[in-house]
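Please see the structure below; I have some questions.
Every protein chain except one is present and positioned as in the full complex.
Let's look at chain A:
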Amino acid sequence: MPDETTHLLDIQHLHTGFRVGDAFYDAVDDINLTLDKNEILAIVGESGSGKSTLATSIIGLHNPKNTRVRGTIAYNGQNLVGLDETAFNKIRGNDIGMIFQDPLSALNPLMRCGDQIAETLKYHTKLNKQERKEHVLAILERVGIPNPKLTYRQYPHELSGGMRQRIIIAIAIACKPPIIIADEPTTALDVTIQAQILDLLEDIEKETGSGIILITHDLGVVAETADRVAVMYSGQIVEEAPVNELFAHPLHPYTRSLLNSMPQLDNVEDKLHVIQGTVPSLKDMQPDGCRFAPRIPWIPASAHEAHPTMHEVGPNHYVRCTCYKTFHFQDALSSVEGGIVNVTD
C-alpha cells in the first residue's frame, strides 16, 4: 500500500448506523477505504449493500437524528466524522462535489439551471454576480452544453435527461473539488448518453486530477471507467482490487457470482445466472461470520472464517473471509436447480 499520508481521502473503521426503533443498525460496517488523486474508485454492490450510505456519510448528508456515524474520514488533516454543519458546509461543494442519480429530481424545478450552478460558487468563492455568471458559462461549455448562454436561462424541465445530468455534473465540479462522488450517475440515462457522461467524468478526472468515487451496480460501467474497485456486500467491503485484476481474477464468491450473473453477448446459453436469496435487511444481518454464507449454502461452514477479515492475496488485491479458497458454483458439480433461472420460461 502507498504511504498513508499521501491519500486524498482516508476512511478508517467507518460505521454508519440507522435507527430502527430504539437501536442503531449499521448499514455501513467497518469500512476501510482510501482514495487518491487522479483515481476513479468504483464501489460496486447490489441494492441495500450500503454503497450510497457510504457516499452520504462522506459528504455528511445524513439526518443526524436517525443516523450514527463512527470512525474516521480523514481529509486534508481533519476528520469529517462529527464535523458541525457550518464547517461541513465549507467542505461540501468546495472540496467534495456530489453527482446524483436522477437528473430531473435532483434539480430545483423553479430555478434556472445557470443559477443552480452559480449557487455553489456563491458560498465558496468571492466572485461577484457577473464573474459567477461568466464562470458558469465556462463550466457549461466544459461539460458539453452546446449553447451555454441559452441553457443558463433555461429551467430543468426544458432540457433532456443527458443535458440535465451535465448540469448536475457542472454543479459538482463548479468549484473544482479534489473529490467527486458520483452516485449512480448513469443509471437513469440511456446507453449512448451513459457512454458520453462516463467519458466526461474521465476527462474531468484527467484534467483536474480529482479523485472520483463512482458508485454503481453496473459492472459494465466499472470495467469501462474505474481504476480500482471495491465490492460491497451487506455493508462490508468483500473484495478490493485494481480493475483489471478484479475482472481477470475475481476471488470472493460474491464478486464471482456478480460477474457470473452478467449476461454475455457471445454466450449462446439462454439461461441467466442469479444469486440465490436476497441481501439481508439491516435487522437480520448477522453481526459475525461471513455475511455471504447464507447465499452459498452448499459451501460447508468450515470454509468460512469465524471473524472474516481482509486477506491480501496479490498486489493491492484484498478479499474478505477464507471461503473464496474452496468456493465453486453450485451447478459446477451437479446440473442444478437453485442457482439457475431459465429465461425462456
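As a convention for this text, a contact is a pair of C-beta atoms (placed from the backbone, for glycine too) under 8 Å apart; a residue touches a chain by one contact, two chains touch by 3 or more; residues count from 1.
Following the convention adopted for this analysis, contacts and distances are computed from a predicted model.
Per its UniProt record, the hidden chain corresponds to "Oligopeptide transport protein" from the list "Putative two-component response regulator", "Oligopeptide transport protein", "TIGR03083 family protein" or "MucB/RseB-like sigma(E) regulatory protein". Residue in contact with the omitted chain (choice from A:120, A:165, A:210 or A:257): A:120.
Looking at A:89, A:187, A:208 or A:261, the residue that reaches the missing chain in the full complex is A:89.
Set against the missing chain, the residues A:20, A:61, A:274 or A:301 yield one that touches it, A:61. Contact residues of chain A toward the unshown chain are 59, 61, 85-86, 88-94, 97-98, 100, 102, 105-110, 116, 119-120, 123-124, 155, 157-158, 168, 171-172.
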